[in-house]
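For this view, one protein chain was removed and the others were kept in their places.
Letters are used for the chains, namely A, B and C, taken in the order the chains are written, and counting of residues starts over at 1 for each.
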Amino acid sequence: MAQGKATLLISCIDRPGIIACVSNHLFTLGCNIITSDQYSDDEDGHFFWRIHFESLRLPVGELAKEFDASIPSLMPWERLRWHLFDASRRDRIVIMASRLPHCLMDLLSRHRFGELDGEVVGVVSNHPDLEPLARPFEVPFKVIPVLKDRKPESETALLKHLNELRADTVVLARYMQVLSGDFLRAWNKPIINIHHSFLPAFAGQRPHKQAHDKGVKLIGATAHYVTEELDAGPIIAQATTPMTHRDTVADLARMGKDLEVTVLANAVRAHLRKEVLLHHNRTIVFS
Amino acid sequence: MAQGKATLLISCIDRPGIIACVSNHLFTLGCNIITSDQYSDDEDGHFFWRIHFESLRLPVGELAKEFDASIPSLMPWERLRWHLFDASRRDRIVIMASRLPHCLMDLLSRHRFGELDGEVVGVVSNHPDLEPLARPFEVPFKVIPVLKDRKPESETALLKHLNELRADTVVLARYMQVLSGDFLRAWNKPIINIHHSFLPAFAGQRPHKQAHDKGVKLIGATAHYVTEELDAGPIIAQATTPMTHRDTVADLARMGKDLEVTVLANAVRAHLRKEVLLHHNRTIVFS
Amino acid sequence: MAQGKATLLISCIDRPGIIACVSNHLFTLGCNIITSDQYSDDEDGHFFWRIHFESLRLPVGELAKEFDASIPSLMPWERLRWHLFDASRRDRIVIMASRLPHCLMDLLSRHRFGELDGEVVGVVSNHPDLEPLARPFEVPFKVIPVLKDRKPESETALLKHLNELRADTVVLARYMQVLSGDFLRAWNKPIINIHHSFLPAFAGQRPHKQAHDKGVKLIGATAHYVTEELDAGPIIAQATTPMTHRDTVADLARMGKDLEVTVLANAVRAHLRKEVLLHHNRTIVFS
Partner (left out) sequence: MAQGKATLLISCIDRPGIIACVSNHLFTLGCNIITSDQYSDDEDGHFFWRIHFESLRLPVGELAKEFDASIPSLMPWERLRWHLFDASRRDRIVIMASRLPHCLMDLLSRHRFGELDGEVVGVVSNHPDLEPLARPFEVPFKVIPVLKDRKPESETALLKHLNELRADTVVLARYMQVLSGDFLRAWNKPIINIHHSFLPAFAGQRPHKQAHDKGVKLIGATAHYVTEELDAGPIIAQATTPMTHRDTVADLARMGKDLEVTVLANAVRAHLRKEVLLHHNRTIVFS
């Protein structure tokens, strides 16, 4: 009888014996590996490992204490970083959106039908428009307006709200305000954004207009972690779909929605399953 | 019994009656429309039309004279531009490549098996390496080396060679030298290039390295007309394929080849079929 | 000032002069062609044409009378069939779904945001489950249960309801009951279904299970018109997405939803815009 499931993320400078050592330790502690994914970056010698396992003997909480005690001496490896996630402790998610409903509705729907390994604990918008559509999903909907010249006050209210909700992850589901560096540093937890272009092409304002004017033949969408530099954070997921000279900016908006919904959902899903690791300004996605 | 086939490209400021007028004129002259594609740009009011037809009564040469005589008075339309292409007069193509064989081999193979509406009259390379592979296709292979500090001499030789071959279109099938503005102005006919990224992202040198370092999740290829600004000419065709953190720059080079081959072939094919019209710095592709 | 917009669909055995004759007639009647798409089937000599235009002089209703009077003598062509659709007269759509919300929600959402050229006048389900989710969209939701051995009664009630709603088109948005031949003949108007496989592969029950057991590497979705033969009617739209050995039947259900939503929406959109013509058991889709 399993005591619980957990995910272990490990990274360090690559060396012989890592897999033998860790898998042995897990076996000794009564853990059974369910899935294992690894990656070595040949350029800089880093090794990354994600192990999803069930603990047959110890509750995951006790296992964590055991790890804290044993890992430093057992694995005295260069640049070792590790993190154990208890699968029963689901991330608390806040979704932010402005006026376009497609990404918000899609995430709420996936949440309701059990597709996300996380708990949507709130929706925040700078407009009240989407509230009626969100209502059937029974998630608290909070309007925090962003007035010109009053952005710091809005961000203070937002930060307070996120903390009250004890949020772990924020998802910007077509939230059309740029979050300031001050806010990002104060919040200091993952924020996932969906941008409606194939980044790094067409960062910033009106990417569909930019794509139309450039005359590209594909429209894109990119989900990425938010960093201080606009639309430049580590990319988690991307997709494109064909467009032609016939497609107006309005057509691109319509066509882009299907892309955005899928790309954002895939990114959020991978993030919540702890399948995404950061490496330099890139992501390793084990899915 | 058809006297021949032809393609008519027309553009002008949109107005009522264009289709009635032209289709009537073609009917009167004994022409039967095979395919017809049109596009109106709502933003600037331009209308574009491609008509592929067979001439049942007149040889296409006589039809052209008839058009020259009648169109100015029959169609006194704002910004009217038209061009009649005799389908029996196939474009003469020169393919240029450096050391990578995939795009060159693919185009020669398509040519041999009758897929291109044009005649490959020569291959030019700055290296002799690809000559043995091209030999079975029985197309003249000319080496024009590009020595450091001697580029103008190379381009003079190239221009002379293209003129001797009476080339209509040049295809850069992974030709790794940048052609100068002087050369482009002197040549002044279409040049199609394949760039191994999703432009406008990763223009210039080593796009696969740029893509890898940025951590994008898709690799791209773009076929475009060459203009003086590097990798910025009108885009004809594009495609992408997924990549992951595991893919090294060498993997991207391998994976990218399939994209490049297909994208370049589609662009060349559309160009030769007179399906590509220019509009601002964009293309209209009727295919 | 335009009196209205309309779409004219024409098909006949191909012959010279069709385009000149029709475009001339439209011009004479004060109509300006906006888009024009044609197709000739070389195998059987059929010609198909879709013309979307604005009527500058006559209201579309009067234009229709004019057409009724003039076309038979003006176009005495073999197997001529034509239909004029008044763009101001939008199709009345009824969406049917069972327990899975994704396709229903997506269509209601597109309807609300003005993306469908039609009016959703009702939702019908054999279960009450989806009613709360549909409520914010303010479309009448009717539950018509289908009891074992009482299917004829259900279909009678359904037919009555559709007629009361004066529906033009029915969309089966993951409606899990098979409609009988008797019902289809009595209803005798278009029904669009979404099937979660790449038809003709995996018709019938549990296509994801079939795909998993066969070990294919792509999962598909197909939107088609319903005919008496199950999952064999004319195909309007299809798409696929990669799958691997890791994907369980439950994973395929999740992954398939994004495909189904997009494929069904594209098919419904093309149908409502009168871009879909039938030819043998195939479709011509002008989009």
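As a working rule, a contact is a pair of C-beta atoms (placed from the backbone, for glycine too) under 8 Å apart; a residue touches a chain by one contact, two chains touch by 3 or more.
Treat the numbers as computed from the prediction; the structure is a model and nothing was measured.
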Write down which of C:L84, C:I235 or C:L252 is the residue touching the left-out chain. C:I235
Write down which of B:E78, B:E115 or B:E164 is the residue touching the left-out chain. B:E115
Taking the full complex into account, find the residue in B:D86, B:D213 or B:D258 that is in contact with the omitted chain. B:D258
Just one of C:L29, C:L80, C:L165 or C:V285 touches the chain that is missing; which is it? C:V285
Contacts of chain C with the missing chain: which residues? 39, 42, 198-202, 213-218, 220, 234-240, 244-246, 248, 279-285
Omitted-chain footprint on chain B covers residues 101-102, 105, 109, 113, 115, 132-133, 135-136, 254, 258, 261-262, 265
Logged for chain A, residues touching the omitted partner chain are 16-17, 19-20, 23-24, 26-27, 32-36, 38, 40, 56
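The working rule: only the chains that are shown with their structure count from here on.
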Distance between chain centroids, defined by C-alpha means - chain A, chain C (Å): 37
Counting in whole Å, what is the centre-to-centre distance of chain A and chain B, each centre being its mean C-alpha position? 42
Residues of chain B whose C-beta touches two or more other chains: none
